[in-house]
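Okay, here's the structure, questions in a sec.
Only one protein chain is missing; all other protein chains are in place.
Right, subunit A next:
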Amino acid sequence: MERDSGPEGVRRALGRLLEAVLASRGEANAVFDILAVLQSEDHEETQEAVRACSRLFGALLERGELFVGPLPSEDSVMAGSQGATRKYKVWMRHRYRSCLNRLQELLVHSSFEVKELALSTLMKFVQLEGAHPLEKPKWDGYYLFPRQLFKAVVEGLLSLEDDCSLLLARFREYLEHDDIRYHTMQAATDTVGRVTDRHPEVPLTFWNNAFTLLSSVSLPSQERGICSFYVKHGELPRTWKVVHLKEHRKAFQGMWLGFLKHKLPLSLCKKVLVVLHDSILPHLAQPSLMIDFLTRAYDVGGAISLLALNGLFILIHQHNLEYPDFYRKLYGLLDPSVFHVKYRARFFHLADLFLSSSHLPAYLVAAFAKRLSRLALTAPPEALLMVLPFICNLLRRHPACRVLVHRPLGSELDADPYDPEEEDPAKSQALESSLWELQALQRHYHPEVSQAASVINQALSVPEVSIAPLLELTAFDVFERDLKKKGQGSVPLEFIPAQGLLGRQDDFCAQHFTLS
């Protein structure tokens, strides 16, 4: 075979070979040449070869020139005395198989174009195999999906070494189709199980890939939504599992539970928890099964516990979950870091929900209020602007707690009776204390904070202050607001003249720093 240099030449050569193979069975050996190019180092050539393979085997599949049924070994068939057609079909089927193997290898190729092309080619074969099955149906109307092939594709996607997020984004298009989604869920469950069985130490990339794939599966909310299929079929038998949303849900649940039962890295745990309440829990057939995962996450502490709160709340609220010591744990979650984490808004939104019940005992609410105000002593201004109204709202909801800010007949105390180390809110003696912290915050350097803290000087007004707009407040917003605020009149000036960069002698800067 003459080989021109450059992809153009290769393309033409491949085109000729392809036509030759398709034209007559005598030229079948040219397939080897095509497959040889598939092994090429050059990206362009590989792509050309993949395209040629796609056309070749696509045409062969449509013509039915591949062997149907369990594939016998090549040597036995060649040696045997069956008809030439059968021999040809078996031989061609073997070439098809080696082509598929190569394509799977290409899924982890260094070039994204090659990967993408390999993926789309494989998916085309999946479609064609579905329409022209290579297995004999067991009974009439038996649904034949090329499970083996598809599983191999999914396995290729969930690579152990490479980050396949781009390819997975491409694969997401196929997940629009209901049958593909269903089989993806099954294949993913399978793959995750197998990989975790095989490897004692699963690399992070695999978890990331798996999470990307899993999180891109989104179920339709209604049964009627299931009508788009990748592999076209004439009639839809009712017995076919793919058409039932229930089956989808089962598969979905199996997939996630199979995934979450493993010990995930913390960063991934966070990611899962972020999307859990929104895109996972509503689609599970039996959401309460998530309790194990959530309890485990809730016990981890820190940000993960905060995130787990959301899922727990849904389970408690909608699925009648009984959770012992919920408020005690929530109380335990309150530490100075809640004002600094990224999920502050979500946490306080939920905390507001949990504490909105008017049936909570006064000691509990008082403990929360006292704890929050104690923590407020370490909070940045944007958090203070949110948490101060929050505390005031607590006091408004529970008139019994107003003694925290108004105790006209109380006697003077030696020390704050509140015990910050106590884990049980019932024993923290918060009800006997007062919110001196808010009084201290009235001297905060930011005028709005001190204003917000000064609310307790007067009797609290009856309507609650909505904290929803304050939840997402950032320091930058506060800064911008201060910048835009116009004072009346001109800007007041310092009347003591400046003398140097470090200021006057009694300034801290001048005392502790030198210019040279």
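Operating definition for what follows: contacts are C-beta pairs under 8 Å (C-beta built on N, C-alpha and C of every residue); 3 or more make two chains touch, one makes a residue touch a chain; residues count from 1.
Following the convention adopted for this analysis, contacts and distances are computed from a predicted model.
Here one chain is missing from view; checked against "V-type proton ATPase subunit F", "NADH dehydrogenase [ubiquinone] iron-sulfur protein 1, mitochondrial", "Transcription initiation factor TFIID subunit 8" or "NOP14 nucleolar protein", UniProt names that protein "NOP14 nucleolar protein". Among A:R12, A:R63, A:R194 or A:H340, only A:H340 touches the chain that is left out of the view.
Within the full complex, the residue among A:V405, A:A430, A:A452 or A:I467 touching the omitted chain is A:V405.
The chain not displayed touches subunit A at residues 335-337, 339-340, 342, 374, 376-381, 384, 404-408, 410-416, 420, 434-437, 439-441, 443-447, 450, 456-460, 474-476, 478-480, 482-483, 485-495, 497-503, 505, 507-516.
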